[in-house]
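Notes follow the structure.
For this depiction, one protein chain was excluded, whereas all remaining protein chains were kept in their positions.
For subunit A:
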Amino acid sequence: MSSHDIRRPFKRPAISDQQRRRELSLLRQSQNRRDAQLQARRLASTLLSLQSTQHDYNEQQLDIEVTKVPAELESYAEETEDDYGDHKEAHHDLRQATKLRGHEARLWFAKQLMHPEWMIDVPDNLNTDWYVFARPAGKRCFVVSSNGTTISRLRNGILLHRFPSALPNGARTNNSKSAQSYCILDCIFHESDETYYVIDGVCWAGISLYECAAEFRFFWLNSKLAETGACDAPSTYHRYRFSTLPVYNCDKEGLQTAYAGQVPYVKDGLLFYNKHAHYQTGNTPLALVWKDENCSQYVIDTDNKGQVPSQQQVVLELLDDGRLATSDDPPVIFGCLLGAFVQKTELHRGDLIKFAIGEGGLVVVNGKLEKADLQFLGKSNRARAFADSYSKVLFQHAARYSHLRIEHLFASISSCVEDGNSTQDAEMAG
């Protein structure tokens, strides 16, 4: 029972830095745990809302619009079923998709994006029905914001980033959003300025944009992105900046601006979007990509050492009967492997095989492939999800021998503009 110590802390911070480090670690760990759990629930809840509508429950919080997203994803899987024969993965729903690994995962995720065809000839009405914009160089990905977090996945399904963003429900601070309010954007991640350039979008705050024309999608995304602050500089709850792109009517000025104008990013070709086209997963001729040396560093494909190979290379998928197909729907057949050769090289149905185009080249008659001189090189890189599309093979071929030049595009526009008074307002100011 000696006297009792009454010394109080004197000129000292109330909490030690070590304690602070400990607490910050615990905070990070519990947030990561929550993220991991939310991730599992988010995918499941998307599926649940789909099933609920299928069973026609009248749950008031089930937004009909929301349910279209997975429904659309699902129906796409059904449509393509034939192309992949009896592949089991054709019916994967979103939830099962999370369990997919490797090749299957790549196939599944790649199928969710719209892939523009390569422009091998100039479409009609380019100046009235089409938009043009300069495509940023970078990683094409899906960005999904939901349940307080934002996730980007490359076209092969690999996770690129998980981060907080100002997109609806994209960070834990955006309260008052229901779990069903999520966004799916089609973006290109541009490394040097760490910015997601939004080239399209399929779902905004739970509203499906799949069945909307490009004109509406661009308008909607442009105004909504600005409202949320997603285009602001990064901050604690907004890790990466998003940016819209200046999109032009594809008239003379528009094309000229897109082709030669200054943009804050590195260009990789031009994208042409048909104004009336819906967002269509897979290859589509209603969106086109075109490039030349002036607007892209990568006009002709390079090999994995960055060298342009002396012969053009193509990747084709081996079908059941030995036929070699492109990724198009329906596929274009480039040739056929003999059964004995398939057996000897231990190839299987569904394998992606790399060929060089030999001296015989490609013979195209009336827009149809007549003959291709293919030389077997081997299986393609495992990271590949798809065979080349027909348009890509032809564009690459043309790039080597008779390139579709910018002058051709301008000429095509001039020929259809009789009065010479093209509208020049840029509808989408990025």
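FYI, a contact is a pair of C-beta atoms (placed from the backbone, for glycine too) under 8 Å apart; a residue touches a chain by one contact, two chains touch by 3 or more; residues count from 1.
The criterion applied here is as follows: contacts and distances are computed from a predicted model.
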item: Per UniProt record, name of the chain withheld from view ["Cytochrome b-c1 complex subunit Rieske, mitochondrial", "Translation initiation factor eIF2B subunit delta", "WD repeat-containing protein 75" or "Importin subunit beta-1"]; value: "Importin subunit beta-1"
item: In subunit A, positions touching the absent partner; value: 1, 3-4, 6-8, 10-11, 13, 16-18, 21-22, 24-26, 28-30, 32-33, 36-37, 40-41, 44-45, 48-49, 51-52, 55, 57, 59, 61, 95-96, 99, 147-148, 161, 172, 175-180, 191, 194, 233-236, 239
